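Inspection log for the structure reproduced underneath, given as structure tokens.
Here the complex is missing one protein chain, while the rest keep their positions.
== chain A ==
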């Protein structure tokens, strides 16, 4: 399957998907670590992460998919939300909590 097709399926396979460096338990980059913390702070503990360091094709492919040159990248219900700066701004303003409230565990 084409890598773009694979990515398209991946971003819709779970309500919250985070493309990052490393895993949620062991992030390999400060920005990815911050992204994980922000999602958790919104009450979402169970979300999918994709470690781009495990697959060079996905690492490049996700950048082409969203026209976004950096990792991490957050997708909610298949839609690209932003990188770690945007996640932080949206968290501070409360927008991200609002966006994730249906998904957050009670």
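Everything below uses one rule, namely that a contact is a pair of C-beta atoms (placed from the backbone, for glycine too) under 8 Å apart; a residue touches a chain by one contact, two chains touch by 3 or more; residues count from 1.
Following the convention adopted for this analysis, contacts and distances are computed from a predicted model.
The listed choices are "Alpha-ketoacid dehydrogenase subunit beta", "BolA family protein", "Glycine cleavage system H protein" or "NADH-quinone oxidoreductase subunit D"; the UniProt protein name belonging to the chain that is not shown reads "BolA family protein".
Note that of A:9, A:54 or A:70, the residue touching the chain absent from this view is A:70. Across the interface with the omitted chain, chain A contributes residues 28-31, 67-70, 80-83, 85-86, 89-90.
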